[in-house]
Structure formats: C-alpha cells, structure tokens
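Omission of a single protein chain aside, the complex is shown with its protein chains in their original locations.
We call the chains A, B, C, D, E and F, going by the order they appear; numbering starts again at 1 in every chain.
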Amino acid sequence: MAKIRRVVLDVLKPHQPNIIPFTEQLTEQEAVTGVTSKLVEIEEKVRTIRVTIEGEDLDMDAIEARINDLGGSIHSVDEVSCGQEVIEDPWLANG
Amino acid sequence: MAKIRRVVLDVLKPHQPNIIPFTEQLTEQEAVTGVTSKLVEIEEKVRTIRVTIEGEDLDMDAIEARINDLGGSIHSVDEVSCGQEVIEDPWLANG
Amino acid sequence: MAKIRRVVLDVLKPHQPNIIPFTEQLTEQEAVTGVTSKLVEIEEKVRTIRVTIEGEDLDMDAIEARINDLGGSIHSVDEVSCGQEVIEDPWLANG
Amino acid sequence: MAKIRRVVLDVLKPHQPNIIPFTEQLTEQEAVTGVTSKLVEIEEKVRTIRVTIEGEDLDMDAIEARINDLGGSIHSVDEVSCGQEVIEDPWLANG
Amino acid sequence: MAKIRRVVLDVLKPHQPNIIPFTEQLTEQEAVTGVTSKLVEIEEKVRTIRVTIEGEDLDMDAIEARINDLGGSIHSVDEVSCGQEVIEDPWLANG
Amino acid sequence: MAKIRRVVLDVLKPHQPNIIPFTEQLTEQEAVTGVTSKLVEIEEKVRTIRVTIEGEDLDMDAIEARINDLGGSIHSVDEVSCGQEVIEDPWLANG
Partner (left out) sequence: MAKIRRVVLDVLKPHQPNIIPFTEQLTEQEAVTGVTSKLVEIEEKVRTIRVTIEGEDLDMDAIEARINDLGGSIHSVDEVSCGQEVIEDPWLANG
C-alpha cells in the first residue's frame, strides 16, 4: 500500500495532558519524523488543536489509538499526502 | 500523446472510505508519484475533497475508474498540466 | 522575429472535449514544452479556462488553429513574454 | 550615462496589431533581452497593456518610436531601473 | 521521549524586567539555541509577549520555572514542534 | 562614519525631466550601484515618485543636490539602511 507521508488532523483534546506532552507522545509513534501542533480554539472542557505529522510511512491506526489513549479524538482529517514524496497543492505552493 | 504531469480534481465522495485510504488507493495507480487530498466541505451524505495528483504520465481513465470504484465521482477537473515539465501559471507562481 | 516564450490565454471551450484532452492536444504542438490549464468558470454551454503555454518559440497561428479545431476560441491574450528569457513583471515577481 | 536595465510602461494601443506581434516587435529592439506584456483593460477603441522591458542598456527613444509606429502611445512610465543591476524596492522585494 | 524543537508561547509579564533581559534570561536555559520575543499588547499592569524558543531538546519545566521567576506566566502554548526536525504546517509553509 | 547602503526617498518632481532621465541622472552619482524609481501619483504640476537607491557608501548631500538641480525635492526619507550590509525589517523580510 502507498506510504502515508503527512497528515493534518483537527483534534479535540481535554485540557490535560497539555499540548506539549500530547505532541511528544504522538512523536514517539513508529515512523514519525516530526509533529507540530497548533492551538486553534479553547473551549470550556476541550481544546481544538491542528496537528501536522510527517513520517516515512505513518501508521494511522496506531496514531489514532494513541490520540484516544490521551483522551483526545480526531475530529477530521484535513489533509493527507501519500506516495514517494509530499505533493503540494499548486494553489498553496505558489500562492 | 503529451504526458499528463499533474491534475487537481474536485471530488465528491461518501464518508467511507475516509480520506486516508481513499488517497492511498489513488496513489497505488500506475505512474503516480504522489497524491495530496484536502478536505473542502462536509455535507450530510458526502464530502468534497480537492485532490492533487502528480506523476510521470498519469492514466486518467484508470484514476477516474478507481475514484468511482471507491464510491466517489469527479465533480470537476480544476487544473491540468501536461508536457515535459509542470508549467506554473505566472500569476500564481509569482503572486 | 523575437521568440515567444510564454502566453497566457483566456479560452472559451465547449464542455467536450474536456480540459484534459484539450490540454494534451495543445501540448502536442511543435515547440511547446508544457501547458497548464485552469478552470475559471462553468456556464451552460461553455467553460472558460485560463491556459498557460511555455515553449522555445511558440507558433501562435498553429496554437490558435488547434484551439479552434477543438471547438474553442481565444477570448483574450492575457499575457505574452518574448525574448531570450521570460521577464517577470516586478510587481508580481516581488509582491 | 547610466544604463537603463528595466522599464515598466503603461501603454495605450489599438486593438490591432494584437498584443503578441506588438510584444514581438518591441523585443526586436536593440539591447532588449525580454518583454512581458499584460492586458490591463479593454475599451471600445483601445487596450491598455502593462509592458515590462529588460535589457542591458535600453534605448528609450527607439522603444517609444517603435510603440508609436505600432499605433500605440506611452501613457505613463510606471517604473524605471538604472545602474549596474536592477535594485528592487524593499517593500516589494520583501513584502 | 521525543525531543522538543520549538515552542511558541503566549506569555504575560510585568513591565519589569523589560522584554530584553526577559528574553536574554530565557536564552540562558540549557539546550536553547535562540529566542525571539515580540510585543503583542501593553496593558496597565502587564504586557503580553509572543515568545518563540528553539533548541535541540527544550526543558519545558525549566523554561516555565524561569518565566515564573521573572514574574511572568505562560498564558497558552500556541505551537509546539517535536521530533527529528521541525515540521511546518503545510498551510503556513506554502501560503 | 557608517556607510549608507540604501535609501528610499519620497520625491516631488516636475513633469519634466521625466522619470527616466531623472533616474539616469541619480544613478550617475558616485558610489551608486543602482536606482529604481516608481511613479506614485500624478498631480497637475508635480509627480510623486518613490526612489530606491543602493550603493557602497551613498553621498546624500550630493544626491539631494542633484535632485534639486533636476527641479525636484525630497519630501521625506522613508527608509535608510546603514552598516556592513542591508538589514531587513523582520516583519517585511518574512511577511
């Protein structure tokens, strides 16, 4: 199956663990080379974060399981890149 | 015939399979070097995604057939690049 | 005469042939190194596409004839670059 | 006298000759390395085009004479760069 | 545990120490390669600054303790990057 | 004294000499490597142009004297860069 190189996830998480250990934990997953999480919105009981994960061949089942273990859930997958390299959308790459 | 190097497709798909296996499947097509899919809109029964596919000489019949097999349909072809290399629209490339 | 290196055309075309074979056909013209077409507007009977063509010394008569053969017409020439290299408008190149 | 490296001209021209032979003719002038013309506005009897000309040491008298020969006129000189190299306005170069 | 490469913090601080010694002090922390602080808002008793810290493996407990020692507090962690390298959000990296 | 590397001037000038010989004349000044002038506004008796001058060590007295000789005047100095190299404002350089 084609290799998953990058995903951008919209994630709901409780206030604890905070975004730093949450991101560290996701980076610990196999095949992950780096993770960047950005705070999008703070609500009373949850926070929405936008998580970009890059790797050689991401194991999405393991990533989702880890997010759930940490009390979070994937609200939506906003972007996914597969193949030999990450292809950029031309509108974004040049705009 | 001239080689198709990149296409950007506006695709309607059911909620399942989700955008990740959907993108993996498209990447499995012959001559495809990479695919990036972005979530554009979520409606009750369908999702609109914007799919950028790059390759050496894309087989659009096979790509469309695979999209249909996955329950999706090409709503419109937003951009196509053919030839020895991908030419960028100057307004986008410089803007 | 000075060499035509790049043109950007605003083209009206019928729905068929669709933008992909239309672009492949234009790329087949002599001296063309690549063509990128973008969908601009869909109307009842026609589509407007923005076509960027690059090459070593484009033959505009042959390009226009081919567009007409395919049922399309050049609505306007939005940009043309001639000479030893493509010069970019400084406002766009730096903006 | 200092060398003129690039000029950006706002030119009024009749509908014929169209922007492509008009640009080819300007590129034929001595010392010109390239010309890019963009369509700005179409009026009943004239078109406004924005013409960027680069060269080693542009002869503006010859360029203006050629524009006039082609039935056009320089409405304004929007930008001019002289010297050993083209200096970019920092606001544009970085903005 | 995965290495923390970059954090962006929204920090509330008293007017004194001012942003310069405040930033110098944070840069003194182990594993920090550089810190950039930007003034965001001036209120009667506090200032909000946006602090970007990069390093090989940031010690967030030590960083937070130092911020507190200086009379400041982390209002929110706006972004965190972990892993072998800093991954950029594709929307920002290309937009 | 520190070397002046680049200045951006807001200049008022009469309609004649036009922007091209005006810019050529400024480029003739000692230590100037290049000048780019942009037309900003046309009024009844004057034109406002934005002039960017780069050089190794600009002689501002000579530059202002030359502008005055040509019938123009410096309305304001919008930007000046001194030192071993031109430092860019980070907001502009990255924004």
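Convention: a contact is a pair of C-beta atoms (placed from the backbone, for glycine too) under 8 Å apart; a residue touches a chain by one contact, two chains touch by 3 or more.
Bear in mind the structure is a predicted one, so any value in this text is a computation, not a measurement.
*Asks:* With the full complex in mind, choose from F:Glu30, F:Glu56 or F:Glu88 the residue touching the hidden chain.
*Replies:* Of the listed residues, the one touching the omitted chain is F:Glu88.
*Asks:* State which residues belonging to chain F touch the missing partner chain.
*Replies:* Here the touching residues of chain F are 1-2, 4-5, 7, 60, 76-91, 94-95.
*Asks:* Touching the missing chain, which residues of chain E?
*Replies:* 6, 8, 18-20, 23-28, 32-39, 42, 50, 52-54, 79, 88-89, 92-93, 95
As a working rule, only the chains that are shown with their structure count from here on.
*Asks:* With chain centres set to the mean of the C-alpha atoms, which chain is at the far end from chain B?
*Replies:* F
*Asks:* Just curious, how far off is chain D from chain B if you go by their C-alpha centres, in Å?
*Replies:* So the centroids are 40 Å from each other.
*Asks:* Spell out, as numbers or ranges, the residues of chain C touching 2 or more other chains.
*Replies:* 79, 88-89, 95 - these are the residues of chain C that touch more than one other chain.
*Asks:* Classify the inter-chain contact topology: is it line, ring, star, complete, or other?
*Replies:* The chain contacts form an open line.
*Asks:* Which two-chain combinations qualify as touching?
*Replies:* A-B, A-E, B-C, C-D, D-F
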